[in-house]
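Heads up, one of the protein chains got dropped from this complex, but the rest are sitting where they should.
Should a chain be cited, it is by its letter among A and B, assigned in written order, with residues numbered from 1 in that chain.
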Amino acid sequence: MKQRRTALYTFLFFGFAFLYGPILSLVIFSFNESRLVSVWAGFSTKWYGELMHNDALLDAAWLSVKIASMNATLAVILGTLAALALVRLKDAKGRKSLAVMVTAPLVMPEIIIGLSLLLLFVAMEDLLGWPEGRGQLTILIAHVTFSMAYVTVIAQSRLAHMDQSLEEAAMDLGARPLKVFFAITLPIISPALVAGWLLAFTLSLDDLVIASFVSGPGSTTLPMVVYSSVRLGVSPQINALATIVIGLVSAAVLIAGFVIYRQEKQLSKKS
Amino acid sequence: MMLPQAIAQRSRALIIAVPWFWLALFFVLPFLFVLKISLSEPALAQPPFLDVIREIEDGLVTIKVNFGTYILLLEDSLYVSALIGSTKVAAISTFFCLLVGYPMAYAISVAPKHFRLPLLMLVMLPFWTSFLIRVYAWIGILKGNGFLNQFLLWLGVIDQPLEIMHTVNAVYIGVVYSYLPFLILPLYATLVRLDPILLEAAADLGCRPWKQFLTITLPQSMPGVMAGSMLVFIPVMGEFVIPDLLGGPDTLMIGKMLWMEFFNNKDWPMAASLAAVLLVVLIVPFVVMRHFEQKAAEELQ
Partner (left out) sequence: MSQLRNQSVEFQWQDPEEEPIVRIEGVSKVYGTMYANDDINLTIHRGEFFSLLGPSGCGKTTLLRILAGFETPTSGKVFIDGVDVTQVPAYERSTNMMFQSYALFPHMTVEDNIAFGLKQERMEKRARQERVKEMLQLVQIDKLAKRKPHQLSGGQRQRVALARALAKHPKILLLDEPLGALDKKLREQTQFELVNLQERLGVTFIIVTHDQEEAMTMSTRIALMHEGRVEQVDPPRRMYEFPATRYSAEFIGLVNLFDGHVISQEDDRVLIQCEDTEQPILVRHSQPLTAGMPVTVAIRPEKVQVMTDSDDQPNRIKGIIKEIAYLGDVSIYHVELPSGKRVKFTQSNIQALAEQPITWEQEVQLGWRYNSCGVLTQ
């Protein structure tokens, strides 16, 4: 028994080393003096300085953040509705097809989503005159479409585990359905929605392939800039950018995780 | 005045209608356009194809279906080998994901309860940081004078740098690295739900620990294994970034080919045909995945 545990934990350790080694190397070499990313030549923060003056990259980052936050908000709304429909409206028309439509984007290769949406947008513009050209709006629509699926999964599992008698109790005490939703259901599933928002935000911030298809001139997102730079070879500026992204994301995830963890702990204590 | 029940009815309909129509419009409908354009003729135009349905004169419409791209796709061995290449890369890297991911998921599921959530978060954390950046990190590690070669040379294991970068092996490493969390999470969810009493029952009936794993844990975790594997296999089939950045000329994958047809050759009908073929190929693993996901959900209840 003991031996088996030790073997498992050793394996786990190497697994995490595999997951975090590359990230660590990125962070370390973002502080490298030399342009050569794999040879250490002394500590320096000059690449961060250069990053701050890279206007193309900063513009793209700003655009990406804008799209990502709008995307996350829309995705949470649509995802919550979908989750409600899947968990609570067991015999509603269209529930089965919704279930399939909501699972498919999770695994659908991005390249197919990107291409197919572009072809749709081109055809729609041709027929309806909307959307006019491609840019922010088309990227946003594309991102909402695939990230709402992730939100649905998260919200769905939370809703399914929620004690439904709480809602029944509220109704019994005279609350109308809409009131019940905002006073009882929403607060209870809110940790899942926060997690869903954050996930949708990062998914959008991270997307290269879909955005490449549906963006237009003048709407270049951060991953697109990073990609064109990376294609030319490794660059310490990208390392610096990566370090900032990793720092922000880890902080956000750790805080969110800690909050959810605390909440779960309290909930499990009460019940 | 509306009766409260009618309001309830209407709002219930709205709850399902909004996400349903969004997905129908922006997820399902586009596939029809993929199909339509895959049947059109490439042309030097803006957009670069001749529409299947064309208006010649006022009110006169012709429909011209062109199977040329599909015929080319079947005849040119390049496309066929890209499809085979994608399948091979997806299958092999799913296998390696399982090899690394199963023991990790298992170890987390048997860890003391208060460690499980933090450990899971550690698995998730890289997934939240940029995918592109994580793939980029491997360039610095795998290239000729990268960390891996420096380290192995220093150890004296090799006396010449290994050529991993720009080979299919780099693609395997990149895929396993990027998709590991997708496999670990559903697998963990299945494993942690297994009742430890069942192992005690097996032990009580004379079953040794290693055999307990093989006869009780492993068969019961199969829904998680299958769902997780498909979660890796399907998107890897269409993967573009990893073969593009880490792979070389020998890594033919359909995702990269589609990208090149679209962006480099501006051949929209061919890109659409490739997408249509890929979509059809992926239906089988998708159905498998849905089946096992539902099975896992049923066992939960």
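Please note the rule applied: a residue touches a chain if its C-beta (ideal position, glycine included) is under 8 Å from a C-beta of that chain, and two chains touch if they have at least 3 such contacts.
These numbers come from a predicted model, not from an experiment.
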Within the entire complex, the undisplayed chain is in contact with B
Based on the whole complex, identify which of B:39, B:52 or B:202 touches the chain you can't see. B:202
Missing-chain contacts on chain B, rising order, are 195, 197-198, 200-209, 211, 215-216, 219-220, 299
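Methods note: only the chains that are shown with their structure count from here on.
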Chain B residues touching chain A in their complex are 4, 8, 11-13, 15-20, 22-24, 26-31, 33-34, 37, 47, 100, 103-104, 106-108, 110-111, 117, 119, 121-126, 128-134, 136-141, 143, 145-147, 150, 177, 180, 209, 230-231, 234-235, 237-241, 244-245, 255, 258-259, 262-263, 268, 271-272, 275, 278-279, 282, 286, 289-290, 293
Chain B-facing residues of chain A, complex: 1, 4-5, 8-9, 11-12, 15-16, 18-23, 25-26, 29, 37-39, 78-79, 81-82, 84-85, 89, 92-95, 97-98, 100-113, 115-117, 119-120, 122-123, 141-142, 144-145, 148, 152, 176-178, 198-199, 202, 205-206, 208-209, 212-213, 223, 226-227, 230-231, 234, 238, 241-242, 245-246, 249-250, 253-254, 257, 261, 264
